[in-house]
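Removed from the display is one protein chain of the complex; every other protein chain stays in position.
Think of it as A and B in the order they're written, each chain with its own count starting at 1.
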Amino acid sequence: MSRFAPMEDLDRKGRRTTRDLKPRYHVRMGALFAVVVLIAAACSTSSTSPSTSAAPGASATTGTSAAPGGSSRAGGAPIALKISANAVVGGKNDLTAEWITTYVIPTFQQMMAAQGENVTVTFAGSGAADEDYKTQLGLDFKTGGGADVIVGLDDIWVGEFAEANYIKPLNQVGGAAADSWDGWSQISQAAQDDMSYNGQRFGIASGLDGRVLYFNKDVLAAAGLPADWQPKSWADIITAAQQIKTKDPGVTPLQINAGTAMGEATTAQGFLPLLVGTGVNIYDQTTQKWQGNTPQIRDVLTFYQQIYGSSGLGDPQIQLAAKGRDQSFLEFSQKKIGILLEGDYLWRSVINPKGGIDPEADRDTNVGWALIPAKSPGSGIKGQNFVSISGGGGSVLNPNTKSPKEAWALLSFMASKDAVTASVSKQVRITMRTDVNAATLTQDPLLTFVSTKVFPITAVRPGLAVYDQVSQALQLASQEVVAGKSPADAATDYQNALTKLVGADHIASGG
Amino acid sequence: MGASNAATVLSKRAAAAFVAPAFVLIAVFLIFPALWTLFLGVTDYALTGTQALHPQVVGAANYASALSDPRFLNSLWVTLLYVFGSAVVGQAVLGFILAWAFRAWRGPIRSAVEILVILAWIIPGSVVAFLWIAFLDTKEGTLNGLLGNAAIPWLFSWPLLSIIVVNIWRGTAFSMLLFGGALTTLPPSQLEAARLAGASGWQQIRDIVLPSLRGHIMTNLLLISLWTFNDFAPFLITAGGPNFATDTLPVYIFRNAFRNLQFGYGAAISTIMLLINLVIGLAYLRVLRARD
Partner (left out) sequence: MRAADPAGALRGERSESALVMLRLVRRVGFYVFIVFVGAFFALPMVWLVLAPFDAHPTLNTALPDFTLGNFGDVLKDPYALTSLGDSILLAVGTMLLVVVLAAPAAYALSRVRLPGRDLLLYLLLLFSSIVTGTAAMVPLFLLIFDLGLTDTHLGVVLVLAGGLVPAGIFILKDFVDSIPTSYEESARLFGASSFQILRDIVLPYARPGLAVIAVWVMVNVWGNFLIPFILLRTPSSQPAAVVIYNFYTEGGQADLRLISTFGLLYSIPVVVMYLFVNRRYGFRFYGGLKG
C-alpha cells in the first residue's frame, strides 16, 4: 500500500478505480530513453565528411597533399573522394544520381585501380531546393568541409562563392593539369565563361540551356496561324495572341513569366529574353554599369503591360500565384495556354510524354517552337533579329580537398567524352561537349534546334554576386506592372531599388 | 493554492538540482546562439560574397534600413491582422470549444473529429500548401465546386482571409490539446454543483472554468501568438501576394534577407520582431491581469 495519497482514476468506461502508482512506469521510461539515446548515438556516427579541424571561417590551405597522419600516397595508400550533388536516386535529378552511382564511381575506381592507385569514391546525394543546397554548400565551405567534387553549382553562384573564397580557380586547386586538359577544346567559350569569374575558370560547366517560344500547334491552327509560326517582332507576338483570343476565348493566348512568385524563372524566362531584344543586357561588362530606368527597361515593362493589362492576352493571376509556374505548365500541357516562353527544361522534364510531370501525349507532333524575336528586326543585342538567354550549372573542386590531384582526375573524368555520353543515355539533354552533342542530339529535334540555332545568338546572365538581388528588383518591377502600375512608375521604383544595391555610379540611365 | 507553504515543500538545493539540467541545455543551445544572432544584427554578415570574408560592424544601419522601409510597416500590419485573426480569434476560441465539447464525450464521431483536427496539424507544410491551393483554386477548386461552381478567386481577392482560415485549420489542434489537458485538472464536483444550481453551460464556462484556467489561457495565447507571428507557411500558399497583401514579417525577412543569405540584416529584423513580440506579450499580461 503506497504511503502517499492513492490516485483516483477513471478507466475507459468512466468508472472510478483506485490504483497505486508504482515506480515501474518511470523506470520503464528511463530505460526506453537510455536505449533510444544509445541507438541514436550508435547510428549517427559521422560519415566520411572530410571536415578538418579548421577554425570556423578560416579556409584551410589549398593545394597541399598532406593527408592527416602524414602518410605518403605513393604505393597505394587508400584515397577517399566524395562527390556531392543536389540529386538523389528516385527523386530530384535522379538521372544524375543514377549516372554517378552506376557509371562514374565504378568506372573511375576501375580506372584508378588499373593505374595502381587505390581510390574509393562515395556519393553524397541530397534532394533540396536550389537555395537550400546553396546554403548547405556555403556552410560546408565555411567550415572547411564539403565533398571533393561538387556537382550542380549554379552559374549565378560562381561569383559570390568566389568572392567569399569558398572556391578557387581550377588551376590553383588542380594544378597545371587543369589548364592543359584536352576537354576544353570541346567546350564552347560561352560554356567556359559560364563557370568563370574575373576571367578565371572555376569549374567545368555541365551544360547550357536555351529559351524559345513554345506553342500548341492546334491552338494556333484554330486561330489561323501556321504550324511553323515564327514571329519577327514583339508586335507579331501580340498580333498572334490577339488572334488566338478572338478565335478561342477559353484559351489564355500568351504566358511570359512575370512577378516575384516565380523567382529567377521570371527574370531568365521573361524579363531578360525581352530585354536583350531591345539591344542591351542587364549588365554591361565594358562600362560596368547596370541598366536602370532606361528606355529599354521601360520597353520591356510596356510589353508586359500590353500582355497583362486590359487586353487579357495573358493571365495575371498566374503571375501572382504561389505555384504560378507549376500552373502555367499544367495549363500549357492541357492546351489551355497557346504560347509559352520557356527553356528546354519544359520539353525534357515537364511535357515529356515519357516521365514528365505534366506529360503531353502528342508533344512530338503538336508542340512547336520558335526563336524569340527582338523587339523589331535588328534591335536585339549585337544587332540580332532573334535572341535568347542561356544558363546552366557546373562542377567545381573543393579547395579544402585532401587529394587535389585525384579530385581533378575525377572531375575531368566526369567531363570526358565517354562519361558525358553515358550521362545522356537515358534522357537526352544538351551537354557542354560539342562532340557528344553532335552524336546524341540528333534524336531530339527541339534540343538540336537549341544547340544549333539558339546558342549562336544567346546571351548569359552576369556572374556577379549582386545579380541575385538585381534580378529580384526586375521581378518586382514586372509584378508592379501586372498589378496595374504604369511602366514609368515601375521603372522609377526599380531604379531606386537598384541604386541601393549597386550605387548610382554603376547605373546606366537615360531617356 | 498553498503558495505560502511552497518554500517548505522543496528545498532550494533540490530546486536548483531540478533546474540545472534544463538550464545547462538552454544556456548552451539557446542563449548562446541567440546572443550570437543578436550580435549578427549589427553586422553586414552574409553567407556568401565579400561580406562572408570580411564582415563589418555596421551599427544600427540594418535597423534603420528596415524601419524606414514602407514595406516593413505593411508587413507589420499584415502580421498583426494575421495573428489576431487566426490565433486569438480562431485557434484559441475554436480549440476551446472543441476541448469543452469533447471533455465528457467518447465515441466514434468524437474520435474522428479529433483525428481530423490533429491531422491538419501534422501534415507537412509543403503538402498543406498543395491541399489548400487545390481547395481554393478559382477555376477548379473544391470549395468553389461545393458552392455551385462559383468562380470566386479566393487567393486573389481574399488572400489575407484565406491564409487566416488556413492557419486556423492548421493550428487549432494545439489549443484543443492544451485546453483539453487543462480541463481535466478541473474538479468535476464544482461544475456538478453549478449545474444542479441551474447554471447553463455558458454560465459554467464564464464563472468557473475560465477563471480557473486563467493561467492556461494566458499561456496558450502567448504561445500561439508568438508562433503565428513567426509562421512562414503562408509563403507556400500565396508567396506573400498577390502584391504584398499577405506579406507577413517572416515572408518579409525571407524576401529581403534570408533568400540572399544576408544573415546580418535578417538577424536585425528578427530582433525587431522579438521586441514587437515582447510588447505584445506585455500587452496580454496587462489585459488579462486587469481582470483581477
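Operating definition for what follows: a residue touches a chain if its C-beta (ideal position, glycine included) is under 8 Å from a C-beta of that chain, and two chains touch if they have at least 3 such contacts.
Values in this document were obtained by computation on a predicted structure and should not be read as measured data.
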| item | value |
| --- | --- |
| Touch criterion as defined above, residue of A:Gln327, A:Ser379, A:Ser423 or A:Gln495 at the omitted chain | A:Gln327 |
| Per the touch definition above, residue among A:Ser126, A:Gln172 or A:Gln469 touching the missing chain | A:Ser126 |
| Option touching the unshown chain, where B:Tyr82, B:Phe96, B:Phe156 or B:Trp169 are the choices | B:Trp169 |
| Where the unshown chain meets chain A, residue by residue | 2-5, 7-10, 21, 23, 26, 29, 32-33, 36-37, 39-41, 43-47, 49, 51, 56, 88-94, 124-130, 132, 135-136, 139-140, 142-143, 145, 265, 323, 325-327, 329-330, 345, 349-350, 357-359 |
| Contact footprint on chain B, counting only the chain that is left out | 1-3, 5-12, 14-19, 21-23, 25-26, 28-34, 36-38, 40, 45, 47, 94, 98, 101, 109, 112-113, 115-127, 130-135, 137, 139-143, 146, 169, 174, 177-178, 180-190, 212, 215-216, 219, 222-223, 226-227, 229-230, 250, 253-254, 258, 263, 266-267, 270-271, 273-274, 277-278, 281, 285 |
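By definition in this document, only the chains that are shown with their structure count from here on.
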| item | value |
| --- | --- |
| Averaged-CA centre spacing for the pair chain B and chain A, given as whole angstrom | 34 |
| Residues of chain A touching chain B in the complex | 14, 131, 134-135, 138-139, 142, 157, 159-161, 163-166, 259-261, 317, 320-323, 465, 468-469, 472, 479-480, 483 |
| Chain A-facing residues of chain B, complex | 47-50, 52-53, 106, 129-130, 133, 138, 153, 155-156, 235-243, 255, 259-261 |
